[in-house]
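Removed from the display is one protein chain of the complex; every other protein chain stays in position.
Right after this comes chain A.
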Amino acid sequence: MATLSTDLTETSDTPWGRSRVLTVLLAVAFALILAKAVGILPEWLNRIPEAAIPPTAQVLDAVFSFIQNDLGLIYVTRFIAEGPLEFLLDTSANLLEGKRRWPYLGPIPWSAIAAVAGVVGYAVGGWRLAALGAGTFIWTAAIGQWKIAMQTMSVIVVAAPLAFLLGLALGIAAWKYGWFERMLKPILSVLQTLPFFTYLLPAVIFFKVGPTAGAVATITFAIPPMILMTTLGLKKVSPEVIEAGQMSGCTRWQMLRHVYVPAARTEILVGVNQVIMLCLAMVVLTAFIGMPGLGAKLLAMMGSFKLGRSFEIGVTIVLLAVTLDRMSKAWVVKQPVHFERGTPWWKRYKISLVALGLFIGFILLSQLFPILAEVGRKQHLSQGKEIDVVIKSFLAIEAIKETTEWLRWFLNVKVLIPFRDTLLAIPTPAFILIVVAFAYWIGGRRPGIYAAVFFTIVAFSGWWDRSVITLYTVISAVALATLIGIPLGVIAARSERWSKSILLACDTAQTFPSFIYLIPAIMLFGVNDVAVVFSILIFAAVPLIRYTIIGLSSVPSEMTEAADMSGSTRRQKLMSVQFPLALPTMAVGFNQAIMFAFFMVIIAAFIGTQDLGQELQRTLAGTELGKNFVLGLNVSLMALTFDMAISSWTEQRKKRLGLD
């Protein structure tokens, strides 16, 4: 039965009534603002005085130093860094890029790796993935980026399996022990909103500069989704499969090894996919702590405004990302197929044999033809300079130049700067009250209380103005992304063909390491605030478009049919049936957009911002772990406030609409 009621009556969950609380909160905030405008607000109510701010960073520094030196954690971490981890990284670096370390075998010829990638692609997803796999590596070699790409890959091939194993183990523990899961959950939410700079500095301090620190930061960054997916998968194993295992007389270990983990295969492999993608995203970012590789090269090229080379490196990173993503996703859906009885062994292992044959074959061939082993300096096909000229002359075309310059002027002078100044002018307590009112209005009492606590902590951290600037950037970018993304999604959702291709484009865009989004921003707008907002905007628009399409197209067809039969116009149908039902899903996209924006705004420190990210980037040069943590936590707390409010709204709404 398709009941068409999407107007929900407000139910108040407090005796006080929601609207009254809101009125009081906003009235106080407004009174404070007014008082400031008239000039009667005492300064201690405008900003928290320096004297009242606790020395959190110093205290944290003392605590870290105690753990690090007095408790001797540094020896443990240094041992891991210089022992097993460095050994693994050296081995992979030797094999892939030819670093002079044990086992002194590498570098493996690029042609052999491309051939194996092609066969693996074929095994998991047919000819198209074979072409993608082989093509990516051929491109990388041909364009002359093999060595730096392999520097990046050599960290991924160590970090991804370790993150997988650790995530799997922690996920199993969280599933097995309720107390462990309860303890882990808040830590994971903080970890997932913590800016990546906060992963980098501790890694450098505890694990020695270079690949080891990069690997540690990457592993930490990639673990959370693996834990969540493992726990989810194990919880979803059908009770009958579990009972079948018990009735077969499995011991606890056998249950885990032969029943639970294989039955949760799909979720665990989805976790693997996420681990790989996060590893790639983070490895590129480790450029900020001086890790060589694609990220460092991109950073250098963009820094010197060499757009052609930046573009080429960008393409390499994107190709690698798409290849890794598509292959690991194809592996998720690939189901085993039986062989007829009596199939000879070489037929059963045909694909592995072909891969091995090609691998050895290309190694031998590359002895004869050195170009198959390594594409030399003068041999590669890079057109960096030419592309650079093309891009720059394109941007110099009068019409385009005028458009971008006008946009830059308009956004900066008319929108961004006034908005920023307004936000900065609001007294701290009024600002907190407005945020609390927002969280309370959207999510209810709990998110409201959390918002109050979190923002008060931010206010007392001593970085209020920079936090407000961070927030301003995020809000402007997400607002612009919403203005562009939602209409785009609505239009795309009208036709199935369009939704499909745009969804595919969004899915692909989401696999790109966030760093990539800086390239077009810098190309179009140069190095300034507009470029920052623009890079965040395109990054955040992706989930908005994606979830708008998903939300609209998942409205049950009997509902839209009922609306059609009631004689509603397309607009009426959209406004009173499709939007209300799609809103919870669209809110998920909105939430993701905000989280993405908080992530991106920190990366944009590279372009030059005056927010928390800039301060964070500065800490990387030193050893101010305490300050780094305080700054990172500020970002995390602000992001969590929004996350909690929106998620709680989505959940309540879904419950009341009777969805899932």
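Some points to look at:
Here, a residue touches a chain if its C-beta (ideal position, glycine included) is under 8 Å from a C-beta of that chain, and two chains touch if they have at least 3 such contacts; residues count from 1.
Assume contacts and distances are computed from a predicted model.
Of the names listed as "Aspartyl/glutamyl-tRNA(Asn/Gln) amidotransferase subunit C", "Iron-sulfur cluster assembly scaffold protein NifU", "Redox-active disulfide protein 2" or "Quaternary amine transport ATP-binding protein", the one that matches the UniProt record for the absent chain is "Quaternary amine transport ATP-binding protein".
The missing chain, though absent from the display, is touched by one residue of A:I74, A:A142, A:L166 or A:C250; that residue is A:C250.
Of the candidate positions A:R182, A:R265, A:K350 or A:R656, contact with the unshown chain belongs to A:R265. Residues touching the missing chain, restricted to chain A, are 238, 240-241, 243-251, 254, 258-259, 262-263, 265, 335-341 (touch as defined at the top).
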